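Below is one structure. I have some questions about it.
Excluded from the complex is one protein chain; the other protein chains are retained at their positions.
Moving on, here comes chain A:
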């Protein structure tokens, strides 16, 4: 990829020979792969014998598609150019862009606040909004670990699970309220974050990713097998719904609707949950933005850039890594507690590797380290996925294709550049080429 990009940079205009060569190689690979998969069709005959026939027409069509697709892809790449190419944009358009850029965040925020008002009668949209916000929060939490500290964590769902089960168990066994359990769930998840952090301190890159992946699976397997505590695969049901600081959102006497003297509607609870997760997500965002400007946040980013230099400057990389793991895990725990109270029922099935991969995809797609990018990516990943629901079984295919195109267009995520945490005169953004991704 890098070689191609540099080639594209130096060569002016599409290099026909290079593109053709690439397309031929892709077509050859496709031919080898598909010759057995598509070229030959086998089936059990009427009395069990193997019957087979060839489908060279289909095979030729597939190879042709790959050949053509490869050429189109290369041309697109030339057309768009790599991210850092300077494109001539008229100053007036630049002004519009920069204004749109600055107005985007407040506009998004105001829109989010108004969602329950605009879509009050549309339960589906509200539920989707809650789901998107949950993933925004998870993305922001994981962003601390992956985006800022550069530690690749494939087991983030473990902390989500710890948070969810902490709330579920504390609430069902001891009858503690959501508002007491929420910080406890965060603390417990942070504790597990440190627990994971200790053994992986010396690991970097791929090795770190594998151990965190295993950690996620261990937590899930413990939950499945520790039946006396967690109910095993049956999960925990009857988890108390959240109250509005003690006022239950239920029909009948003493409920919120009763006290306000309005008619009860189940939507009240959904709206409350929406604002609850919005508040939690914004808290995550606020804390992360503050932390980035504090010495600990700068140390995280420095750790991502160069760990050896950090140690030479007297930074304790052990505690710095552990705080990153703990902070990220804590937000995961909050999100988990919210998830449990929203669902009212949790089981290990909700905490599979798929969730970790999804959250990581959101962080990577958003542009590692960028808060706005992560929020947009969560919207695209969760909301976009729902958008394609009409396509039924082709949903995954279209979605996957969209992801691939997006990553070709923006290899460092939607918002790839980095904003400095402190400046003397000018607040310039730093090109993604310079920012390191971390070695784990």
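Some observations on this one:
The definition used in the following text is that a contact is a pair of C-beta atoms (placed from the backbone, for glycine too) under 8 Å apart; a residue touches a chain by one contact, two chains touch by 3 or more; residues count from 1.
The rule is simple: contacts and distances are computed from a predicted model.
Looking at the choices "ABC transporter ATP-binding protein", "Carbon starvation protein A", "Chemotaxis protein CheC" or "YwgA family protein", the name in the UniProt record of the chain not drawn here is "ABC transporter ATP-binding protein".
Touch with the chain omitted from the figure is made, among A:101, A:205, A:233 or A:295, by A:295. Those residues of chain A that touch the chain absent from the view are 287, 290-291, 294-296, 298-299, 301-302, 305-306, 308-317, 323, 418, 420-428, 430-431, 434-436.
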